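As you look at this complex, bear in mind that one protein chain is not there, while each of the others sits in place.
Let's turn to chain A:
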Amino acid sequence: MSKTNLTRRGVLKTGAVAGAGLAVPTYLSAASHSGFTNAPGDSSVTLGFNVPQTGPYADEGADELRAYELAVEHLNGGGDGGMMSTFSSKVLDGTGILGRKVEYVTGDTQTKSDAARASAKSMIEKDGAIMITGGSSSGVAVAVQALCQEAGVIFMAGLTHSNDTTGKDKRANGFRHFFNSYMSGAALAPVLANAYGTDRKAYHLTADYNWGYTTEEAVKSSTEAMGWETVAAVKTPLTQTDFSSYIAPVLQSGADTLVLNHYGGNMVNSLTNAVQFGLRDKQVNGKDFQIVVPLYSRLMAKGAGANVKGIFGSTNWHWSLQDEGSKAFVKSFGTKYGFPPSQAAHTCYVQTLLYADAVQRAGSFAPCAVAEALEGYEFDGLGNGKTLYRADDHQCFKDVLVVKGKENPTSEFDLLEIVEVTPVDQVTYAPDHPQFQGGALGTCNNGA
């Protein structure tokens, strides 16, 4: 005969003790963290703006910072709201993000991968930044993106144009609004063929680093598809300042077009040198010699001065666009700072708004929830027309601008004119396109 001691009081006692025992760890863990890195408190949330404040891209970094400050002001209900009024999503209402006031810290990337990682790390670990954004170079973007993936925070890339950022180096926690080398090539080639014909011999000078390679490959393959021939592609050291010894042999090679896969100071110097050598006044193969700069930025155009006149290139955005979003952004930026914003400023502003919007829609700051809200998200009203944040690689797909150096600029900001708005379909590629192969998004990381 067996005897059990099951009594009503005994069951209740045991149940209460067991229940409390189970609840305690949950309660304690909930108090210590919410399951993701740098969960914000109830009153404020901190964003980390990692931009070049010193070094050769300091001016571009300063413009990015202006845009971030403007975005924070708008998110917190200050100013005229900028693009928040034209954004297709209406969940942002000027009360911060999920009711928390937006605060920010800044770091200096110095346009060096190690310095950028160090400043991002410090903002995450010391300042409690929940999202890192900014930068003016693909090397920096790739390095910081990998760091954010490990740390479990979202990375909203600033100006980075290499295919690899959303190609072989893509990460689940990283998102890029800016366009890329492939898109530049795809947008430029038809315009070049139209302006200069399909029978051209191109000579490439390429900056000897990651971005240079992907841009050369992109422009080469898209122009060759149009019938152009690539005569030579020469790598130039990143530290080069005088390009004369690289430019002098161009005419001897029989080329009639020079493609400068250079950015920043490299581009300013190589273009200035090429114009000095009088290349643009020459006739080769019975055609006028031409120069092409695949990626333009206004700050570079300013550095190269009158040398950019009539030269084709591509850009992510330009302040002269007449859609409502661009007009609203230019107005609030121009009113606050006295001059129109650059494309770097635009992409940074938009990335901040997109992040805030995704958190608001997800109802959570948890990186995986934010990533899910951004993946496959379609929006409009932020200056580039209808845009898709593709889930496969976290790259934005939108129209691309082909621009040309203006013949008669009316101010130091009015240096480029839009030649064509290339529709998004023409610059869209498959996620497994050869130029983007290798690497995988992996899974998103919530961190702590």
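Observations on the structure shown:
Note that a contact is a pair of C-beta atoms (placed from the backbone, for glycine too) under 8 Å apart; a residue touches a chain by one contact, two chains touch by 3 or more; residues count from 1.
In this section, contacts and distances are computed from a predicted model.
This complex has a chain not shown, and the name its UniProt record holds, of "Sarcosine oxidase subunit delta", "Branched-chain amino acid ABC transporter permease", "Roadblock/LC7 domain-containing protein" or "Chemotaxis protein CheA", is "Branched-chain amino acid ABC transporter permease". Within the complete assembly, A:Val234 is the residue of A:Ala118, A:Val234, A:Ala391 or A:Val421 that touches the hidden chain.
Contact with the chain not shown here comes from a single listed residue; of A:Thr206, A:Asn273, A:Thr347 or A:Asn384, that residue is A:Asn273. Remark: the omitted chain is touched by one listed residue; of A:Ser43, A:Ser88, A:Thr198 or A:Ser244 this is A:Ser244.
Checked against the hidden chain, the listed residues A:Val330, A:Leu374 or A:Val427 yield one contact partner: A:Val330. Touching residues on chain A toward the chain that is not drawn are 54-59, 232, 234-235, 237, 239, 241-242, 244-246, 248-249, 251-253, 265, 268-269, 272-273, 276-278, 281-282, 284, 299, 302-307, 319-320, 330-331, 334-335, 340, 410-411, 413.
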